[in-house]
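The complex appears here without one of its protein chains, the remainder shown in place.
Showing chain A:
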Amino acid sequence: MISQLVSAVGVVIAGVFVCALYYWFSDKLLQLVFPVREGDVRGASINLNRRAAVRPWLFLGPALILLGVYLVYPVIATFILSFYDRSGTAFVGAANYSWAVSDAQFRQSILNNILWLAVVPAACTFFGLVIAVLTDRIWWGNIAKSLIFMPMAISFVGASVIWKFVYEYRGGKETQIGLLNAIVQFFGGDPQVWISMPFWNNFFLMVILIWIQTGFAMVILSAALRGIPEETVEAAVIDGANGWQIFWKIMVPQVWGTIAVVWTTITILVLKVFDIVLTMTNGQWNTMVLANLMFDWMFRGGGDSGRAAVVALVIMAAVTPIMIWNIRQANQESGGR
């Protein structure tokens, strides 16, 4: 067991060494191939220019290769595979797509994903904003923020265990040990099996992601709120605005851009949500979402790469508008620099 760890650390050291060696060696090689000799001014300047032209690619090389192999090529390959059969050998045209349209589970997943998209980003942003405003006004705000931010560090699987215990149900006359059922019982209600309640169970799963991500929204929005010029707020105070009006009419409009960033970031995360559904229900009781459906088809009955590829493409299609918006945004920023 320990030897495994030692070998991992060894790999890290060796890897860093090899990387460093690559950059150092390629730089030396470059100087050797395009030498700069004294006395030959014209040749030297040509070679210096050549070096300057090649060097960026040496620096970028490893990164571009990794990105190409692990991200760019798979996007194209997945697109192609979606037109092939389960083993990826025979061309089947649009058969996988027509399967998807008529498959009940696929439609269920789309509906659930839409539900997740409608609820989670909105809830996280709203709670994040409210908590950011509230915690900025009290002396122990930073401690409170730390505590609310903490679930960010917990894995989705760990968070699922934590919440599964909250939702725990005991049948018959047994004492309820799950907090939610105990509270329901305390107020005279009947204990429920929360995670197998059709439709509403989706919301019990969403609570987990909201619990994790609100801290993220809070941190970003809190920083944005602090960036608001104080004059705008003071002017509103002088004009007689109350706290509610200042919040909605002065503060929120000024952090609108940040709200959009938070919203889109959580949207992307929601589209990829996988661990929570896998550990809580494994897609049973109508909680299937696209990422889990895709995983399911990758391995179910030996795997069907065609159908899994179609599901992956649907997730990709949902992300694409955000991707384009991000690139536009970045281009505008660098254009103005």
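Brief remarks follow.
Going forward, a residue touches a chain if its C-beta (ideal position, glycine included) is under 8 Å from a C-beta of that chain, and two chains touch if they have at least 3 such contacts; residues count from 1.
Everything below uses one rule, namely that contacts and distances are computed from a predicted model.
Per the UniProt record, the absent chain's protein name among "Penicillin acylase family protein", "Carbohydrate ABC transporter permease", "Helix-turn-helix domain-containing protein" or "Bifunctional protein PyrR" is "Carbohydrate ABC transporter permease".
Seen across the whole complex, the unshown chain contacts chain A at 1-2, 4-5, 7-9, 11-12, 15-16, 19-20, 23-24, 27, 52-53, 55-57, 59-60, 62-64, 66-67, 69-75, 77-78, 81, 88, 131, 133-138, 141, 144, 146-158, 160-166, 168, 175-179, 182, 211, 216, 219-220, 223, 225-226, 228-230, 232-234, 237, 242-243, 246-247, 251, 261-262, 264-269, 271-272, 274-275, 278-279, 290-291, 294-295, 298, 305, 308-309, 311-313, 315-316, 319, 322-324, 326-327, 330-331, 334.
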